[in-house]
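I'd like to ask some things about the structure below.
Every protein chain of the complex appears in place save one, which is left out.
Presenting chain A:
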Amino acid sequence: MTTRGFTGRPRRSDPRLPPGQYDVGDDWPVLTAEVTPGVDLATWRLVVDGAVGQPSSWSWDELHALPVERVDTDIHCVTTWSKLGTSFTGVRVDHLLAAAGPLPAATHVLARSVTGYTTNLPLADVTGGRAWAVWEHEGRPLPVPHGGPVRLLVPHLYFWKSAKWLERLTLLTADEPGFWERYGYHDRGDPWQQQRYQGD
């Protein structure tokens, strides 16, 4: 249905922009449903548990001792903004899973924040060098409103899947909706398919 009298902004066809997204440039909007928490790094640990052979956890220092890499990527928020050509530093989820040893029956991951926020992801979306636990953005410590000290980064899915203030990855043997997913957001959230809400 065409909207009478609407022409829209001049289109810039950047092949990195998924359908329905626009480029925020240097901005980085903050969208969170909760009060921004304070995380005490002296006691914080990143835990991998659930359907694994060896539940494991890392302190802030232990995490830094794992192979660290810089990720150059684009990120896409379901509210239609994208941030192109940005970078994060952290450790691949693959390294965390290698230590914990997912059971053969494990199919999904539930990521959990210190606030209790959760989001579900197919295991295949966080393995094979496609997901990271990150603590730097463009070479500086990840700001707390953006999920610092450590957030999940799954750049090929809508950004609500990249849980802020990460504290736990729980391996599941069946899919289980997370926070937004229970409210009707999509279980997978592929921006190229515009999987915004259940049924898209």
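Basically, a residue touches a chain if its C-beta (ideal position, glycine included) is under 8 Å from a C-beta of that chain, and two chains touch if they have at least 3 such contacts; residues count from 1.
Here is the rule we use: contacts and distances are computed from a predicted model.
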Listed names "FAD-binding oxidoreductase", "Spermidine/putrescine transport system permease protein", "Putative circularly permuted ATP-grasp superfamily protein" or "Aldehyde dehydrogenase family protein", with the criterion being the UniProt name of the chain not displayed: "FAD-binding oxidoreductase"
Residue ranges of chain A at the interface with the undisplayed chain: 1-9, 11, 20, 22, 24, 27, 29-37, 77, 79-81, 115-117, 145, 179-180, 182-184, 197-199
